[in-house]
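Working notes, beginning with the structure itself.
The other protein chains are all here in position, but one chain of the complex has been omitted.
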Amino acid sequence: MENLYLAIPLAPLVGSVIAGFFGAQIGRRGAHTVTILGVAVSFVLSLVVLYQHLYQHAPAVNATLYNWMIVGGIQFQVGFLIDNLTVMMMTVVSFVSLMVHIYTIGYMSDDLENWPKDSLAGVNSYQRFFSYIALFTFSMLMLVMSNNFMQLFFGWEAVGLVSYLLIGFWAVRPSAVYANLKAFIVNRVGDFGFMLGIAAVVMYAGSLNYADVFAKAHLMSTETMSLFPGHNWNVVSVICVLLFVGAMGKSAQIPLHVWLPDSMEGPTPISALIHAATMVTAGIFMVARMSPLYELSESALSLVMVTGALTALLMGLVGIVQNDIKRVIAYSTLSQLGYMTVALGASAYSAAVFHLMTHAFFKALLFLAAGSVIIAMHHEQDMRKMGGLKKYLPITYWTSLIGSLALIGFPGFSGFFSKDTIIDVVHHSTTGGHGFAYLCVLSAVFITAFYTFRLFFLVFHGEPRMDAHTKAHLHEPPWVVWLPLIMLAIPSVFIGGFTIGDVLFGNYFGSAIYISPHHEALAELGKHFHGAWAFMQEGFVGPAFYLAMFGVFSAWFIYMKRPEIAGVIKQKFALIDTLLVKKYYVDELYAWLFGGGSRLLGKGLWTFGDVRFIDGLLVNGSAQLVAWFALVTRRLQTGFLYHYAFAMIIGLLMLFGLGLFR
Amino acid sequence: MTITDFLFFVFAGMVIMSALGVVTSKNPVHSIMFLVLTFFCSAAIWLMLEAEFLAIILVLVYVGAVMVLFLFVVMMLDINIVKMRQGFVSYLPVGIAFAVVILAIMVWVVGPASPDVSNTAALHQAVTHGADYSNTKMLGKIIYTDYVLAFEIAAVILLVAIIAAISLTLRRRPGTKHQIPGEQIKVKRDDRLKIISMEAEVKK
Partner (left out) sequence: MTAEIITMGSLNIVTAMPEIFLLIMACLVLLVDLYLPAEKRQLTYLLAQLSLIITLVLMLMNPVTHTTLAFNEFYIHDPLSQVLKSFILIISFGVFVYSRDYLAQRNIFKGEFYVLGLFAIAGMMLMVSANNMLMLYLGLELLSLCLYALVAYNRDNAKASEAAMKYFILGAIASGMLLYGMSIIYGLTGSLKFTDIATAVATGTNSAQHIGLVFGLVFIVVAIGFKLGAVPFHMWIPDVYHGAPTVVTVFIGSAPKLAGFAMFMRLLVEGLGGLQADWQQMVIVLSVLSMAVGNIVAIAQANLKRMLAYSTISHIGFLLLGIIATTPDGYAAAMFYTISYALMALGGFGMIILMARKGFEAENIADFAGLNQRSPWFAFIMSILMLSMAGVPPTLGFWAKVAVISAVIDVNMVWLAILAVIFSIVGVFYYIRIIKVMYFDEATENTPIECGRDMQLTLSTNGLAILALGLYPAALMALCVSVFK
């Protein structure tokens, strides 16, 4: 059994290693075959495990495979915790990854054009790309399957690393390098919090193992720690907040959201896989996994909820003014991650994970569809130069429509079930800040619908605005591109209604997620749940539906019916427009405050600390001292035998002194 | 003071004096002669401790064989004494100082100031035996029983010493001229002497 589990993450790793190290030997075909095979193996095995857990009700497995080291009583282990939460994540990750792998064959086929002629990095870039995404799949699976904080952290950092490598994949573009550095540095901030959180867990629980930590959670909740004298904080709250800082970085929540839009510099398949479907949801998954801790801290939950609500609303607003097709979807991802975070704050962990799952499918779908458009448009990403693509790209068109409807939560599509539940849960929640959060998520429904269909209309409807050359070459991309679209469209429609009963209101998660009796908003909701069909019917009369419809209508009216209105609104609300276009000046603020500040600090430290003190006094000074000492002691090595013997006699006398005259 | 005590001090004093002579005498041959004397006096002390076998062995092996060989070697080598003694005077004060310090420590540790040391089992009055006691026999017994491993390893060490000495010194130089008796004996007349017939010539 454990070998089966082990094979799931290792299969993509093997593929990655082969494609990465022997890419030149096995060629393009070999590279994509071996990695797709690896991911396919993990997908099939994940399905096997899913089947065992769903239909054979296999118990949760918590097994340690390898003891890496024991230091000071803390065990560093590699182990798997396979329960229903893990199984769901494994299936989603491996499925989306498989789709993206197949899609990549089409997307990257003409990758050579993206590199300068004599670029060394362009050699075998295709194979390298496959190696990276397979490595990502391995890391993500290690993350979700972990049963301890160390392995979680390993996966966490490994997916971050791959994300960094892939955002900057086209390393010859300065913007790509800037974006990957930004992602890396912003994530450092989050990871620092995360690491402090893990350190606090080790310090107070004395173990890295989830089971041990959760067992001690109640004990820890009675302890306090004082970071500043006079302020006693609850240990669990501190841990939860610190861990959430990590989640904020990885899942791009305000104020650590700035890296995700820029990450669109990477190739589109990874935007779908890493920056929409899986990696960015690692933070959500982690908080859900830590539910036994979060349930003990009201303040942490409030923080989570408010952060999520702010992200959901504010990032959605920015999405309205973007013109880059991928950036619109990126901001929508931010907004949707905000929804998930709100759900976490409302203790509806299962709703968050449920939305995570549906979002993974329809957002991957939207990204891949956008990628399909980009391929057709010869890597043109500006929506203002598109339009009327419906007749050229029928498959992309229909699958995009499905994705868009799922995203805005049109009743019946899977996004509807998860999103509506979150809105309702927030409504019923008692966590601090729920009123504000409810307002945010509700208004975000309108905004989501608006920007989604703004994109949809601008790209697929209206007059074609591209140049003649591009227009002449418009055609549907090859099957490797549209097949994943269809494969993803299916769960985007059905998975929500099909599973909502079990996942949200049934007992699917069992003991994997713990909800304290005080936070039963979801259970409250469950009392009024009478099947997916009834839920859908109720959806048609809720405020969310009308807001969404109004959003779609507004988008149609402003961008299709009366395109001149857009310009008028822009002029009337120039201030707000600028604010949104500049993304609330957060980037500028960070660049000025942190970028400039740290440069200033760095320069100061460099001139005074480094050049004078460290280089001058410590490094050169001590080096000179050492060199001088070395020279002097080297002289002692005269080569004369009697000097050597004499040294021994001196040593003998020295030891006499030590031994006899103490 | 009994006569044995007196003899002990005489021999012990001679051991020390002749050992000093080994390192201080200017002529290497004298040094070796002093070394012989040192061994001889040590043998005498052992004899007084009823370790007759060891005493005899010391005289036979060291004095009789090793030192004589040593003497040959030293006499055959042309050692430049003056060069070897360079710097002797300048190092002498330091050397003496250290020697004195170490001597002081030794005296302090085992000397009269700490009589308890001599009170331990092994340092008791030397054990005496009857006339029929055979030191040689006892040694022989113990070497081949209790100490068999140490004995064998000592043998191995000697073997290694032989191997090392031979491998470091034995060399077949190309071009050296040495006799091969077998070849010499095998020689035939024809190899050495060639008879040719030639016409007689008359001096004109």
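When the chains are written out, they are named A and B in that same order, and each has its own residue count from 1.
Here is the rule we use: a contact is a pair of C-beta atoms (placed from the backbone, for glycine too) under 8 Å apart; a residue touches a chain by one contact, two chains touch by 3 or more.
Please read all numbers here as calculations on a predicted model, not as lab measurements.
The chain not shown here is in contact, across the full complex, with A, B. Remark: the omitted chain is touched by one listed residue; of B:I3, B:I81, B:A131 or B:L149 this is B:L149.
For the chain missing from the display, the contacting residue among A:A24, A:A121, A:M203 or A:A627 is A:A627, taking the whole complex into account. Shown as candidates are A:A472, A:V541, A:L575 or A:M648; the residue that touches the absent chain is A:M648.
In the full complex, subunit B touches the omitted chain through residues 105-106, 109-110, 114-117, 120-123, 141-142, 144-150, 153-154, 156-157, 159-161, 163-164, 167-168, 171. In the full complex, subunit A contacts the hidden chain through residues 67-70, 626-627, 629-631, 633-634, 637, 639, 641, 643-645, 647-648, 650-652, 654-656, 658-660, 662.
The criterion applied here is as follows: only the chains that are shown with their structure count from here on.
Taking each chain's centre as the average of its CA atoms, subunit A and subunit B sit 83 Å apart. Here subunit A touches subunit B in the complex through residues 642, 646, 649, 652-653, 656, 660, going by the rule given at the top. Residue ranges of subunit B in contact with subunit A, taken from their complex: 91, 94, 98, 101-102, 105, 108-109.
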